[in-house]
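Okay, so here's the structure we're looking at.
One protein chain omitted, others in place.
What follows is subunit A.
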Amino acid sequence: MIALYRPGTSPLHRLPAGPKLIALMLLAIAITVFASNAWYIAGASALVVAGYFAAGFGPLEILRQLWTLRWIVAVTLITQVIFLPLPVAATNTGRVVTVVMLATLVTLTTRTSALLDAVERGLGPLRRIGVDPARVGLVMAMTITVVPVIAGYAASIRDAQRARGAKPRLRILVMPLLVMSLKHADELGDALVARGAE
């Protein structure tokens, strides 16, 4: 699985993950709530673009990230245009794109493992209501290793059905996938119990 992180040594890359995430959430909410006119949004997007350059990404990377947002842009713009005048619709869509591009910058400049650690630390206060951050971390690690296994099941089921000339359909694919996957889960659970995990 290829993470979205892009290695680098810029100041943005070196910022600790936890504070970066918190700053992002506050900034995103601030822009969403307050940036209601085109000038604010232009200013905010100029700052985001400056951030991409500061992190060592060129215009090409910015365009590539914008391209991944094409569906968000299309859906947002179309629903807005139906109900609102065009300038307002464009402004709103611009703001959404700015906020998402800002968040993407955080993802691009922060190592997945650093974010995992930050999430585990962030869950600390939930210990009081019975959430064990270490167990959450364990399950997340297990999920990462299990994804390729399940994807492999899906591929082999699809191939087998194709070989029999069956038309690929959602239900006849997911049904055996669930049986195989949940059997795997039970084996995994048995293996963990046998090794004394609890």
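FYI, contacts are C-beta pairs under 8 Å (C-beta built on N, C-alpha and C of every residue); 3 or more make two chains touch, one makes a residue touch a chain; residues count from 1.
Operating definition for what follows: contacts and distances are computed from a predicted model.
For the chain of the complex excluded from view, the name given in UniProt is "Biotin transporter" [choices: "Biotin transporter", "ATP-binding cassette domain-containing protein", "NADH:flavin oxidoreductase" or "Xanthine dehydrogenase family protein subunit M"]. Of the residues in subunit A, those that touch the hidden partner chain are 1-5, 21, 24-25, 28, 32, 36, 68-69, 71-72, 75-76, 79-80, 82-84, 92-93, 95-96, 99-104, 106-108, 110, 112, 115-116, 119, 130, 135-136, 138-140, 142-144, 146-147, 149-151, 154-155, 158, 168-171, 173-175, 177-179, 181-186, 188-190, 192-193, 197-198.
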